[in-house]
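Note that one protein chain of the assembly has been removed; the remaining protein chains are unaltered in position.
As written, the chain order gives the labels A, B and C, with residue 1 at the start of each chain.
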Amino acid sequence: MKAITLVEAVNQALDYEMSADESIVLLGEDIAKNGGVFRATLDLFDKFGAERVLDTPLAESMIAGIAIGMASQGLKPVAEFQFMGFIYSAFDHIISHASRLRNRTRGRLTCPVVYRAPYGGGIHAPEHHSESTEALFAHIPGLRVVIPSSPARAYGLLLAAIRNPDPVIFLEPKRLYRLFKQVVPNTGQALPLDCCFTLMPGDDITLVTWGAMVYETMLAAKQLGETQGIHCEVIDVATIKPLDMEMIIHSVQKTGRCIIIHEAARNCGVGAEIAANLAEHALMSLLAPVQRITGYDTIMPYYRLEKHYMPSVNKIVHTAQEMMEFV
Amino acid sequence: MKAITLVEAVNQALDYEMSADESIVLLGEDIAKNGGVFRATLDLFDKFGAERVLDTPLAESMIAGIAIGMASQGLKPVAEFQFMGFIYSAFDHIISHASRLRNRTRGRLTCPVVYRAPYGGGIHAPEHHSESTEALFAHIPGLRVVIPSSPARAYGLLLAAIRNPDPVIFLEPKRLYRLFKQVVPNTGQALPLDCCFTLMPGDDITLVTWGAMVYETMLAAKQLGETQGIHCEVIDVATIKPLDMEMIIHSVQKTGRCIIIHEAARNCGVGAEIAANLAEHALMSLLAPVQRITGYDTIMPYYRLEKHYMPSVNKIVHTAQEMMEFV
Amino acid sequence: MKQFLNSQGLLTQTLPELASPSHLLQLYSDMVTLQLFDKKAINLQRTGNMSTFPPSHGQEALFIGMGRAMQATDVFCPYYRDHGTLMLRGVPMQKILSYWGGNEEGSHFGIQNQDMPITVPIASQLLLAAGVAYAIKKRKQTRAVVASCGDGGTSKGDFYESLNLAGVWKLPIVFVINNNQWAISVPQHAQTASTTIAQKSVAAGFEGFQIDGNDVIAVQYYIEQALNKARNGGGPTLIEAITYRLSDHTTADDASRYQDPDQLAQAWQKEPLARLRTYLKEKGHWSAEQEKILTEKNQQRIQQAVQAYLNQAEPEPEDMFDYLYETLPKELVKQRQSLRKTYRVEA
Partner (left out) sequence: MKQFLNSQGLLTQTLPELASPSHLLQLYSDMVTLQLFDKKAINLQRTGNMSTFPPSHGQEALFIGMGRAMQATDVFCPYYRDHGTLMLRGVPMQKILSYWGGNEEGSHFGIQNQDMPITVPIASQLLLAAGVAYAIKKRKQTRAVVASCGDGGTSKGDFYESLNLAGVWKLPIVFVINNNQWAISVPQHAQTASTTIAQKSVAAGFEGFQIDGNDVIAVQYYIEQALNKARNGGGPTLIEAITYRLSDHTTADDASRYQDPDQLAQAWQKEPLARLRTYLKEKGHWSAEQEKILTEKNQQRIQQAVQAYLNQAEPEPEDMFDYLYETLPKELVKQRQSLRKTYRVEA
């Protein structure tokens, strides 16, 4: 079997599920003939036709809103926002309607929508093309927020997201779209939407991360293990909402130390929620203050400076070393 | 001098500053002849005329966007969103432009806008009229977020917000609009936009809160002090962004205990940021895990149940007692 | 402005087939019901039994005609003032009261129904409606969507985005704008410089026209026509119904702050019930006696609904968790338990 990239895994999941389930429709800008600007929907227009793969007019509020209307009729729309930075005008529909339709109608109508968007920085894109504002969605009751960090998890989590009867924000770390490949059997096997993934076991420090930062975190963990004998447990949160704190707390109770790494701005980022939970539920296990390594509380700079904005392997290694020395 | 309500204090601040500064314009829905649905702009249309007090067409994205354009020309727009629940379609302009204009142009253009909105629950309003999603703004670099909790602070902080050369989200706890009165001298004296207010000194527990919950927190603190000899230090955060963690940490280093109380949903609320900071910077002072008393991670229910959603005096008292017993 | 019955109760063109005497009596009766219901609801608000309520006065013909124009299998996407239409869609009065009385049961509707719940953020329902219309079109069903909105709502981007999509995808949808001349305190001429709202459809490349929204016959007839067109693949229509808000915006509003009393008095001359009553009386189909019976029958029905509303059990606090997700995430199960505990402690 051929190894595939993360974006190919997204395509494979869409293809698999569209073949299995007639009610799925895709919609977005440039997703039909063009196959999406990142080619996530490549060939699906040819395969499933113009009634199931819809190029919409250019309007994000519209994309979000019509998807909800479609879903209320039993379709399962998978809507693509071309970049996460263009999702903001769709907020009203996501917050006011998608997240609430089931609750508001006491289950009379439901909203099985998946909102996909490429997210995060690191590809030298223009302004607004490198956003990582997952925390905004994580604060909204009624939503689920999912972020895969490997081809296999992209495949399994996207299948789960589509099958889930409630709205899911599915953010795809675009820096990883083509960074590495994996063999991903096209078996239609979904992954759970409510638990973290332990990517590496370790006893000294728990490194909690998601999205593209999983990549740097794994490199740092390997380096720490190999060169300094510091054994990190690496957790890919993957399902940002609901947050599987049990697994994280369990790990921190074992290691006594925790570093949370994310690309988004620090203030009120998802890292804060994790750290707050640790302060509430694992206080007595902590051997050192919980650290967050995050993007700065600045606007993601134009691309010349983006590498300075994003957490680096060095910084993770350095923070881990300091933490081991804390007494 | 006559004591005034919080909403009257807002009006007084607008009136004072509009008299002093020609460049201020007000805009929003129903703010002119009608004086705003809460009467925050009462009489200002008559006093300052149709060129400075503008009823806009009904469109929040528009209100947010034109305010930025006005500001770039040196006007100082104070825009009202009728309720915070209708601000979401304005997110794109607030996030993509208001917060970035100065940075993007390296200071060539600036954005001295104040976005006001009544916020929070507790007045038996219809759906979408009881939102408290301040955390969403707190995550956005380039913004300031201010929430007064008394007539005097509404007056002083609103003056400061208007005078500040950068965009400010100014959220007015509508439950407090007419709940109590204070004498507020109309001296034009602004309050600082970067520090908390200690409303009550105490040695046992630090209670950190803002907005309408200041009211319940003060009642709880009094009750705890009078009936059980538990002395709470009550901090009104007031300026949610930037967050004055120094004052909070200082207090917690003294008391060793902290309860954070807010009305907004718990997950990724501003309380998480405060707790995370305490876990990072005051870990060794903590005698008990930091607690958050917040709204649930549910949609603010229609008004029959809103009292069950919001933190109560009882719950604060109860949590404080438990915390004192923690060993 | 398309019309059959003018404000003097005189015909301005031949009546359409639907306007049989019995049907006109039905329409009249529906309007009376709505009017009495609204008075009662305002009363409930004044007596502290409801928090806010947006009355229908002056727009009864629109709400009723729209309801009667739709078929059961069509889908209605209402705005917050549309309870008159919702009642004809089968939503019990008690549910309308529940909705404005702060209980989600009101949005459940209590019946099997695919209509959207009341949508508070202005004009957002129009995009939901376009999505519904696409689902109908994709499945080649002969159903259509009515998407309703106020004049103020036509200033929102969502209005235009929805029209534009409906045009380019030729969706089976009828947009009905209740132009009641006001958006709270903002008069229509402060919303837009376009002479009519109907002409806004030019921007989306399909037909739009004005109807007399105080003429219940015109309302039903032209919406029916547009729905037929939509069901048969003819695409969208924008209908601007001219009405007047003969009341405060809601019970929380005081229109005397901003409204010219003369304008209001003039608008009363065009009120929708009087003209139909005049016409029916003229034709010998209606009498004071019948009016009395109708009123009494309605009062009873409304009183029953009000009693049911007042007697209904308070919702359970945990309800706020129970419809959030199909499966409640474990963290929320804990929160739900904690709510239960707090509730017990405080009770």
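Keep in mind that, in the parts below, contacts are C-beta pairs under 8 Å (C-beta built on N, C-alpha and C of every residue); 3 or more make two chains touch, one makes a residue touch a chain.
Keep in mind the model is a prediction, meaning the values are calculated, not measured.
Q: Which displayed chains make contact with the chain that has been left out?
A: A, B, C
Q: Touching the left-out chain: which of B:35, B:85, B:120 or B:141?
A: B:141
Q: Among A:5, A:73, A:89 or A:209, which one touches the chain that has been omitted from the display?
A: The single option touching the absent chain is A:89.
Q: From the list A:128, A:178, A:231 or A:254, pick the residue that touches the absent chain.
A: In the complete complex, the chain left out is touched by residue A:128.
Q: Quick one: say which of B:65, B:211, B:271 or B:289 touches the chain that got left out.
A: B:65
Q: Where does subunit C touch the missing chain, residue by residue?
A: Contact residues on subunit C toward the absent chain are 155-161, 164, 167-168, 170, 189-195, 199-206.
Q: Extract the touching residues of subunit B with respect to the undisplayed chain.
A: 25, 51, 56-57, 59, 61-62, 64-75, 77, 89, 92-93, 96-97, 101-110, 141-142, 144, 164-166, 194, 242-243, 245-246
Q: Write the list of subunit A residues that the hidden chain touches.
A: Output for subunit A: 29-30, 32-35, 37, 55, 57-62, 85-86, 88-89, 124-129, 266-267, 296-299, 301-306, 308-309, 312, 314-315, 318.
Here is the rule we go by: only the chains that are shown with their structure count from here on.
Q: Could you give the separation in Å between the centres of subunit A and subunit B, each centre being the mean of its C-alpha atoms?
A: 30
Q: Would you mind pulling out the distance in Å between where the CA atoms of subunit B average out and where those of subunit C do?
A: So the centre of subunit B lies 36 Å away from the centre of subunit C.
Q: Could you state the distance in Å from the CA-based centre of subunit A to that of subunit C?
A: 40
Q: Check each residue of subunit C and list the ones that touch at least two other chains.
A: 104, 120-121, 157-158, 319-320, 324, 331-332
Q: Where does subunit A touch two or more other chains at once, residue-wise?
A: As it turns out, subunit A has residues touching two or more other chains at 61, 89, 92, 96, 103-104, 141-142, 243.
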